[in-house]
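With one protein chain held back, the other chains of the complex are shown just where they sit.
Letters A, B and C name the chains as they come in the text, with residue numbers starting at 1 for each one.
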Amino acid sequence: MVIVFKPNASKEQIGHVSDYLHAKGFDIHINEGKELTIFGIVGDTKLLTPETFLEMDGVSNAFRVQESYKLCSRTFHPRNTKVRVGDVTIGGSEIAVIAGPCSIENEEMLFHISSGIVKSGANLIRGGAFKPRSSPYAFQGLGEEGLKYLRKIGDRTGRPVVSEVMAISDIPLFEKYVDLIQIGARNMQNFALLKELAHVKKALLLKRGISATIDEWLNSAEYLASKGNQRIILCERGIRTFEQSTRFTLDLSSVPVIKKKSHLPIIVDPSHPMGQRELVIPMARAAVAAGADGIMVEVHNCPEKALSDGPQSLTIKQFSDLMKEIEIIAGAIGKTIAKN
Amino acid sequence: MVIVFKPNASKEQIGHVSDYLHAKGFDIHINEGKELTIFGIVGDTKLLTPETFLEMDGVSNAFRVQESYKLCSRTFHPRNTKVRVGDVTIGGSEIAVIAGPCSIENEEMLFHISSGIVKSGANLIRGGAFKPRSSPYAFQGLGEEGLKYLRKIGDRTGRPVVSEVMAISDIPLFEKYVDLIQIGARNMQNFALLKELAHVKKALLLKRGISATIDEWLNSAEYLASKGNQRIILCERGIRTFEQSTRFTLDLSSVPVIKKKSHLPIIVDPSHPMGQRELVIPMARAAVAAGADGIMVEVHNCPEKALSDGPQSLTIKQFSDLMKEIEIIAGAIGKTIAKN
Amino acid sequence: MVIVFKPNASKEQIGHVSDYLHAKGFDIHINEGKELTIFGIVGDTKLLTPETFLEMDGVSNAFRVQESYKLCSRTFHPRNTKVRVGDVTIGGSEIAVIAGPCSIENEEMLFHISSGIVKSGANLIRGGAFKPRSSPYAFQGLGEEGLKYLRKIGDRTGRPVVSEVMAISDIPLFEKYVDLIQIGARNMQNFALLKELAHVKKALLLKRGISATIDEWLNSAEYLASKGNQRIILCERGIRTFEQSTRFTLDLSSVPVIKKKSHLPIIVDPSHPMGQRELVIPMARAAVAAGADGIMVEVHNCPEKALSDGPQSLTIKQFSDLMKEIEIIAGAIGKTIAKN
Partner (left out) sequence: MVIVFKPNASKEQIGHVSDYLHAKGFDIHINEGKELTIFGIVGDTKLLTPETFLEMDGVSNAFRVQESYKLCSRTFHPRNTKVRVGDVTIGGSEIAVIAGPCSIENEEMLFHISSGIVKSGANLIRGGAFKPRSSPYAFQGLGEEGLKYLRKIGDRTGRPVVSEVMAISDIPLFEKYVDLIQIGARNMQNFALLKELAHVKKALLLKRGISATIDEWLNSAEYLASKGNQRIILCERGIRTFEQSTRFTLDLSSVPVIKKKSHLPIIVDPSHPMGQRELVIPMARAAVAAGADGIMVEVHNCPEKALSDGPQSLTIKQFSDLMKEIEIIAGAIGKTIAKN
């Protein structure tokens, strides 16, 4: 931690900060210049917060020199992490495509959609069984029954399957049925859930909270990593802004920013933020061009009959066309689409 | 639900929407004008979402006529709800003041602070025992030990006590030790937690999520109310915006907006969003002037030594001065400060 | 400016930054510690931007030690500035109330409204003659005719008058007819306009841009001050956020933040952001409680017939009631309402 004093800070003000730090057991590397006095604090500064000092009289600035996360930081782990889920590797030179319906409505639709997308090259199959819904009156998903269908389809197609967990009490079901466990945007800072999932022997897909900064997102990943599970894939899914023509603003710039700050793989979900399928397709392409390690898109055999999020689901034909486009785009930056 | 077609919508487009609705079992009240065709949909439209129709060809607009929440809506419950916690009533003509340290650090500091603020008129005592922290390495609170101290102080001073619950597994502790259970901003859409708390026989303090719209907030309250617990107090605590001179932007306008949309009481926490005590004081006053049913402020006997959020904590003296100011402001709008 | 290097920065990286600075003619105060190397840059650092260094290899942080504005900073001018407009002083212990219609529609309505509000104690009369409208098809105001009516009313009631200027070519009209010239939110960074207004011999009311940070706002004030006009009053009018239940989010916390950073007076306009009169009243009270030097509210004799912004206009009776409330609130913090 570094503390910079105001040009006109008094000796008393500087001494007060010094006393405070010594009382807490920290060493200070003092630099007194003509115009500026600067403290470099030596020791385990994780327990200090810059705000404490910003409030003190005479202090101009106080900040950490290092990120508050370590295991997820590229500084401490320069090489890209690759996460293996079933026979797919996420985070290398291959782009992984996750597709499937928003909600699993019944076995037939899941089978129908899965067959179609696997034929076009989807690498993993997604399907919601427990749905986070703003309103208590909305359809909340099929629960365990949905996960069973998903497992069955996964086994039949040979594709790993992904679904979102919402409650600690449901974790055993996910360990049984699912290959990649999704932590939804609303639970990105549900620390109790993160702590439990850290002990699970499955890969984790951590969505960005709808108003989470990139540093908060990486700190949530650090909760998982520091407590035992480093098989983490990040997923950008849009942030909340003033713009109302899309549900959320897909922040594609998080892809290169994460690549710079962290070694973890990052994929992009363009379906939820865009809300309309004709907008999902260009943003899926853009995600690949921006350097994402994968995309996750919703596909439905009959979007208008979908029980949730129909308008944003691609048709199977649209998905197939998209696959051809992103294959070329991947090639432009030296990547390929993964093959199971 | 109402669906409005574009002026140039074709018969086929309109017929398609009509077929879709009939297939789902809804009756349509059709209004065909010279320029506009409008559908009023009759039946239980809770399973429909406007987005489904917005995506269909020829549709100009689709929207609900009523809010998605009912029990928490003023439309269905015009009179103010009053929530009784211990001997304090929140939501009437009295303003409740909740105060105490951010984190309970030890018994002495809690006792020292509590004595001071009770003397100045605090109605409830707050103190964090389980702390939601962005970083896994930050101080996470004393846990059950903290709740025990809080209970002891509550009994000694005769003031009800408030603390935040973070995990379902901790709910029994809160039932045992705490009078008003706080649901933190990060958990506003932790639906698993909300469903459990709905069955608890304690009053609940539901903080607004850092990027929650007012409607989402009321829908989260509806999760509690619809599943059994209507003793809900809302708490505005700032939203996330681009402005960085404060931690969050305290959205005081949510106070009159909630008063218009809902019958639930609403209080304001100016401490967390403002981050610096000299900014907390004017915003606490402003909250009362805006019509809040109460305020919740952090007070510390020695803010510089606080383990968390020291800079935003008022001193006991500052709290005492604030009480005098808000008493006059309350009087300006026909209210008084509550007395235990 | 201070530059902090990463703990693992190489000699070459540090040397490169050093060479860059020397080539630009700056002296460096170097502090090399065991873990950290820090540069304090001596000289006129206004031409440097922190981003330049943040991009360089090995640099961890770079920041200014002082604000980018000077004349508007409290650091360089600790005492509150008081701006006199007609016989009203804004920025002292008196709260100034500006009121009037959004748009001047005709002479009668302006006269009717002005008589009513002056009777209740309004200190200045506002009225729009040139209206900034998102759509080119919306009512754009009466232009010079409106300003003439405003001047006439000002003379008749003895109250100074306020109106918004939108174009440099209209400045002479404002110099002729108006006492306080308003710079609208959309023009806060219209630097060409600011530079011209800096030479005008009238007090200026500078509204905050809808997504301006507080520092950008003070920098815009610095454009005025540094080029010759220091009679500046700031006006908070809401910022753009995700919340849609109000037009803008009134950021009342800017009041104490501005008081801390600057010596300039600040008033609050609750009418535009709230959009509905029943929400304007509590926020006007809150503005006074937060420490604003004044408020500016829209009043209309017949809000439903208003050509613009009717729903947010108070009736004359509501305005009169509000004046009584804020008089008490002002008293709670040792202030009074100004009397002309």
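In this section, a residue touches a chain if its C-beta (ideal position, glycine included) is under 8 Å from a C-beta of that chain, and two chains touch if they have at least 3 such contacts.
From a predicted model like this one, the values you see are computed outputs, not experimental measurements.
Considering the full assembly, A:252 is the residue among A:252, A:267 or A:314 that touches the omitted chain. Screening C:112, C:148, C:186 or C:202 for touch with the missing chain picks out C:186.
Of the listed positions C:129, C:166, C:197 or C:283, the one in contact with the omitted chain in the full complex is C:166.
Think of the hidden chain as still there; on subunit B it touches residues 2, 4, 6-7, 29, 31, 33-36, 38, 40, 42, 60-61, 63, 65-66, 75, 240-242, 244. Considering the complete assembly, subunit C touches the hidden chain via residues 20, 46-47, 49, 51-52, 54-56, 68-69, 132-139, 166-169, 186-187, 189-193, 210-211, 216, 219-220, 222-223, 226-227, 240, 275-277, 303-304, 307-312. Counting the whole complex, the residues of subunit A in touch with the unshown chain are 211, 213-215, 239, 241-246, 249-257, 260-261, 273-274, 278-279, 282-283, 285-291, 325-326, 328-329, 331-333.
By definition in this document, only the chains that are shown with their structure count from here on.
The two sequence copies subunit B and subunit C touch through a face in which the numbers common to both exceed half of the numbers used overall.
With each centre defined as the average position of its C-alpha atoms, the distance from subunit A to subunit C rounds to 38 Å. Centroids built from CA atoms put subunit B at 27 Å from subunit A.
Centre to centre, using the average C-alpha position, subunit B and subunit C are separated by 30 Å. In subunit A, the residues that touch at least two other chains are 240.
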